[in-house]
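Remarks on the structure that follows.
Of the protein chains in this complex, one is absent; all others appear in place.
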């Protein structure tokens, strides 16, 4: 029942985004900014990628959601990101945080924690290395760079797993861990999504694009867990369809945009693969 | 007759650009910088995207045109853009201004007006929201973000429309308004171009690419109106051909480059759709 409710919600969100076409303000890194603007358009929302603080008051007042992606950070961008977060609070614009590279650098980690402490983040999304670094879960191996693919999360000890819903509760947000499977965690529910293909890890910015989609669906959906589930599922189903036609990572990332722009409700319904799980 | 003159001029410009291969210095935003460099190459010109003022004297002295795109602006880029404009004046390099986001932020608007006041701009190009903001034309609805699609411009009251050729006269330039149809306005002539496809609005940076093409053709064509007409027409005709083959926005933006690189004179001639109109 609950699952049917979510399935219908995903399909409604997919269609509503194209109709309502919300404005999504995105501060992001220079590597994937172009792909993120394009995937936002493909999904039906309108991207705006302003990163100058003097513009924030004008732009965030009009925005329907804010994405803060802290990859390729520096002092100036750090200040801009903090100010954008405060401006979003002022205008009650919901915020998604993508803590890119938080596992590889203490500078980035401190910024991410400061943003979480603001209490203003609705969804935080990262790979296992990034989220574990924020939550304080120890890994057997060191985490290097942005492409870490975690061990099977469910094999972690129960006392470590318990930290994840506690983290979501503490900061009042939905935590999304992306990987071969994707894990969505709020203080009460945990969902495991099994859509997706290995090629998603073979292109840069697939995680960043997920962030753009989370912000897009959060703009039109008051329930952050359903918004997150929609963004992850729509990206991964589109990737499955793109991978069938692609001859490698280049054509895959192009077809990903094509398929994401033109999913059918039945196609989504048939392909959706997620389940409720108990983390601890 | 005048129209035949323009048609032949467009085809000559398209072919001449590939032969003369001018150097086009472009200061632009980080979202579409890569697509702009590529579309410039596809058209036959040579892009250079230097944004550090200490390099301007060396580079602009050699450049054949300068594009100033003021998206993703900040204080440092603002200063760089103003200095590039002055350096272009010194070396008599013609300048195209793309006032991205000027309708959404007063900071950007002031910079755009300062550039216009310099008297150094040959072509200014934006969507209806951006240009109306500069010209001082009031819209019934608010303008939000960079993706505003204006109401049918011709339905505006005559006294508002009159402001457009006055604006072009005041600043001594050609004004280009892009949208479903594109409007080109100098102090004496007004052209309405009807080439193009909706998919152009479904990818990021199509307006920015138009700016790169306007600068490229301005480098080899002394008549800014004909240069602007060439850039807009070549982009839109290529888009029409790309859309026939594309399966969505991803493949469309790739095929756009393919088609733009290999138009035939007859293809251009057959597809060209523009007419002289009277604005007021």
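Read from first to last, the chains carry the letters A and B; within each, the first residue is number 1.
Note that in this section contacts are C-beta pairs under 8 Å (C-beta built on N, C-alpha and C of every residue); 3 or more make two chains touch, one makes a residue touch a chain.
Predicted, not measured: the structure shown is a model, and the values here were computed from it.
Chemist: Which residue among B:41, B:68 or B:229 touches the omitted chain?
Modeler: B:41
Chemist: Which of these, A:119, A:157, A:198 or A:250, touches the one chain of the complex that we don't see?
Modeler: A:250
Chemist: Kindly state which of the options A:108, A:121 or A:241 is in contact with the chain not pictured.
Modeler: A:108
Chemist: Tell me which stretches of chain A touch the chain missing from the display.
Modeler: Chain A touches the chain not shown through residues 29-32, 34-35, 71-75, 101, 104-108, 142, 144-147, 202-205, 246-251, 253-254.
Chemist: Contact with the hidden chain only, please: which chain B residues?
Modeler: Per the touch rule, chain B residues meeting the hidden chain are 23, 30, 33-34, 37-38, 41-42, 46-52, 54-55, 58-59, 62, 76, 253-262.
Rule of thumb we're sticking to: only the chains that are shown with their structure count from here on.
Chemist: Take the average of all CA coordinates in chain A, do the same for chain B, and state the distance between these two points in whole angstrom.
Modeler: So the centre of chain A lies 34 Å away from the centre of chain B.
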